[in-house]
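A single protein chain has been omitted; all remaining protein chains appear in their positions.
Order as written gives the chain letters A, B and C; numbering starts at 1 within each chain.
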Amino acid sequence: MSGNSFGTIFRLTTFGESHGPGLGGVVDGCPAGVPMSEEIIQQELDRRRPGSGKASTARKESDRVRLLSGVFDGMTTGTSIGFYVENEDQRSRDYSTLKDIFRPGHADFSFHAKFGRRDYRGGGRSSGRETLSRVAGGAIAQELLRQQGIALYASTVELGGISVATMNYEDAAQTPYFSADRDVVAAWDERIDAVKADGDTLGGVVEVRAVGVPPGLGEPVFDKLDARLAYALMGVGAVKAVEIGSGCVAARSTGSANNDYMTLDGFTSNNAGGSLGGISSGQDVVARAYIKPIPSIAREQKCMHRNGETVCVRVGGRHDISAIPRINPVLKAMMALTLADLLLVDRRLGERL
Amino acid sequence: MSGNSFGTIFRLTTFGESHGPGLGGVVDGCPAGVPMSEEIIQQELDRRRPGSGKASTARKESDRVRLLSGVFDGMTTGTSIGFYVENEDQRSRDYSTLKDIFRPGHADFSFHAKFGRRDYRGGGRSSGRETLSRVAGGAIAQELLRQQGIALYASTVELGGISVATMNYEDAAQTPYFSADRDVVAAWDERIDAVKADGDTLGGVVEVRAVGVPPGLGEPVFDKLDARLAYALMGVGAVKAVEIGSGCVAARSTGSANNDYMTLDGFTSNNAGGSLGGISSGQDVVARAYIKPIPSIAREQKCMHRNGETVCVRVGGRHDISAIPRINPVLKAMMALTLADLLLVDRRLGERL
Amino acid sequence: MSGNSFGTIFRLTTFGESHGPGLGGVVDGCPAGVPMSEEIIQQELDRRRPGSGKASTARKESDRVRLLSGVFDGMTTGTSIGFYVENEDQRSRDYSTLKDIFRPGHADFSFHAKFGRRDYRGGGRSSGRETLSRVAGGAIAQELLRQQGIALYASTVELGGISVATMNYEDAAQTPYFSADRDVVAAWDERIDAVKADGDTLGGVVEVRAVGVPPGLGEPVFDKLDARLAYALMGVGAVKAVEIGSGCVAARSTGSANNDYMTLDGFTSNNAGGSLGGISSGQDVVARAYIKPIPSIAREQKCMHRNGETVCVRVGGRHDISAIPRINPVLKAMMALTLADLLLVDRRLGERL
Partner (left out) sequence: MSGNSFGTIFRLTTFGESHGPGLGGVVDGCPAGVPMSEEIIQQELDRRRPGSGKASTARKESDRVRLLSGVFDGMTTGTSIGFYVENEDQRSRDYSTLKDIFRPGHADFSFHAKFGRRDYRGGGRSSGRETLSRVAGGAIAQELLRQQGIALYASTVELGGISVATMNYEDAAQTPYFSADRDVVAAWDERIDAVKADGDTLGGVVEVRAVGVPPGLGEPVFDKLDARLAYALMGVGAVKAVEIGSGCVAARSTGSANNDYMTLDGFTSNNAGGSLGGISSGQDVVARAYIKPIPSIAREQKCMHRNGETVCVRVGGRHDISAIPRINPVLKAMMALTLADLLLVDRRLGERL
């Protein structure tokens, strides 16, 4: 398998399974002189823990990160940064019932088809715990971006089909479900309760936004800012659609309505989501990820046994009702990793001699 | 600038501006023994030419491709394949009025911000003509896939807000607008006529589909099949959203409704769009690209002059009303390039020793 | 900084400083189904420890490796393999005298020029301890190669200017200095004693050899087998020259003498070192690395202070007289990583459809 590295210049490589010794990664290509500590990373990891909103269960995961290299006297040194999070909660639960079962909506069947073997305990490499390494790496990228005056936000804009009415992305980090609209929370609570009672799960939509991005990031042709963001976000487990700026709506608009006009005071709209011809324009970079419902539901479901038979299985354990809001810091991390990479790529090329 | 290469193993590198000598590319990593000729590539290039439906103007572009290397006795040899298309239609039109103008919705401003200079004649590297090289490279990828029993389709499913009612993707290549529904064509004609009379432009939605994809393509974590497709399609000029399978709709569904169940006769639905955990499941791989309206409209528009002033400019020339259907073979090419690459990546890794 | 990853398909990414918490790495792209355990890796790490021959000091470094992911039921799963070695011997020695000193032959000055800061304790990232991660990653590559019938050897062929007379590479692992000639050991001992008494250090030459390599590995043009081996070996700290096959001698030969002729019984010589046109021929792959003397000598040496002054410093600590034989398993690891990568690259491309 390949594909465990992300980025060309600022590059994150990750490893780890949900029920192995632990998870971690290496950030290669971070410039020297970025303030860095275990606390900076831990702060982002803590955002990923359950507890905010009714969609997540109350597991106790401390997930303490350890910095293993690349930082000296509180600053990055320019060498590769290793980090590691030990798995604590490896109860000796019996997973043998899942050994030969392909659950619907999960990677069981396709991993088996690809590799011929798999670590079937709790999802193995395809477990949601894999995103821990993304968030840790993303925290390093975010610190680099912060030094350049770039701030990132991830806010929930839709849950179970109910949309927000306002777009307070700056407050979202302090709002249940990381919602962009405090007033929608009660409706979401109600929807979650109903679906939970029904033993089912929900999806939604998360907006990620970068403020302060300089013009010039992204490359013409294949490596457009839009393309790199789509790649970054669609690579997160539950994401099934990505849009930039007005996105899907643009496809139903006209040229005269969709074009963003420039004046001396700047652009008069941002349908483009901050990207012109695939290169950042200086406007906010805005993308939305569409999250599918969690496939593990609290009902018996038809599964495929490895021998071809259909079996009915109810997968036990405590499960979230929605990947939102735990997915939000993951999506923010992916945007941070993307922008850090494009920023460094541009630094060498965009400058004129 | 970087970003002119696509793919890890089966890799296309392209070059060329709309008003320079010509456009071309290099395919590196195509295995030996794939049947190849200028005719195979030309056939796909011809699909990209205007003429099908009322949305494209009747420019005369012959766009003859020349194979420069990597093919011997009608077969690829395993060495890099160079190809080239000479630009014919380089009229000595005066582009100096566009030299200092940043048009809305175009890459003028962002290219200027990034590079400090640009070939302002007809869009230069950001011109739609750049996609010629994608289609040529994609034709080589498609021939490789065809040898493996994989067939690709690109069909229009929405234009100007009007959707198809049926999904005949196999007939689309013979239908105006490459429509998946012959019966919607009249309504689209009418919509195009109205918008054209208004000096405006339209967007729409194109579905790309691969039939016969074996299970196992795509890599866990960052290089998921979904992620690679999103990257491939979102890197095409006018695309502003990409969805896999049920996509945006999945975000409003429940787990029990969105899960695809397997039986001995196969999957009973394909909401996943052929990807489980980012790895192909053997079902059809289905993605949809949302296309924004063409920014060049036949009306005077407010533009930004390089000196900061707002100027009103009506950009002359013959322009299409929609990027559809000329974008369809481009999107198909991008899917072909993605699958060819993932197929070769998997061949070496997915196999057990 | 970048450059902490090695390989395209079978890729090792490393991290760690000599006086930080520890060193480790990630192997991405190892196929599923390779037998793997901490013991397999530990065995190679143990070869790197001092003790064989008089050239190395008797430090006590246990260097226990821990496998963190990618292995299940004694087999690789196809997911990324994380490993880690905790640094034990971090005595609270005072390194502040070295803080502003640029030692000759070391990376002090160039790291400072590049990054503006450095972990000056014991060499930091440029310490020889960095090679631990190479040996661990190389052990995984070697196991993959072993499954394919490929065996690797690293034997010392010259030390302090004294060459071996025979070439028993198969016995070298059991011979002092990993020598290819047991009879030269006494002369080397004598030479080492004399140089040690003089407070000086020595270099030498190591041959690495792969037996059982199938024809077809390596790629035409830039990624020739020769080029990839040269890159791999010259990237190890003390190596200042690399030759393939008859190497330097070939430059003084004639075409008729240097050509290797083929008969039904195979090649009649191996001046090419197993590579024709950059692609393996099925003969033994043979390369030699020329190792410079260790720059840390037990004498006072002129160093540059950061303020520009010349200062005389005698760097304390226990130092080896030669990088040989501790460098031997490192060079073998680099050859293993190179061949594993080229083998997987070829698997997908070399095969005809």
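Definition applied: a contact is a pair of C-beta atoms (placed from the backbone, for glycine too) under 8 Å apart; a residue touches a chain by one contact, two chains touch by 3 or more.
The structure presented is a predicted model; accordingly, all values stated were derived computationally and were not measured.
Checked against the full complex, the one of C:30, C:291 or C:336 touching the unshown chain is C:291.
Between the chain not shown and the residues B:5, B:168 or B:269, the one that touches is B:5.
Although one chain is not drawn, its touching partners on chain A can still be listed: residues 8-9, 29, 31-34, 78-80, 144, 147-148, 220-221, 344-345, 347-353. Where chain C meets the omitted chain, the residues involved are 1-6, 8, 14, 102, 104-111, 113-117, 125-126, 130, 158, 160-161, 195, 200-205, 215-216, 218-224, 226-235, 237, 239-248, 250-264, 271-273, 275-282, 290-297, 299, 301-304, 308-310, 345-346, 349-350, 352. Listed by residue number, the positions of chain B touching the unshown chain are 1-5, 9, 11, 13-17, 20-26, 28-33, 66-70, 72-73, 75, 77-82, 84, 114-119, 124-125.
By definition in this document, only the chains that are shown with their structure count from here on.
The geometric centre of chain A is 26 Å away from that of chain B, both derived from CA atoms. Here the CA centre of chain A is 38 Å from the CA centre of chain C. The set of chain C residues that touch two or more partner chains comprises 9, 29, 31-33, 78-80.
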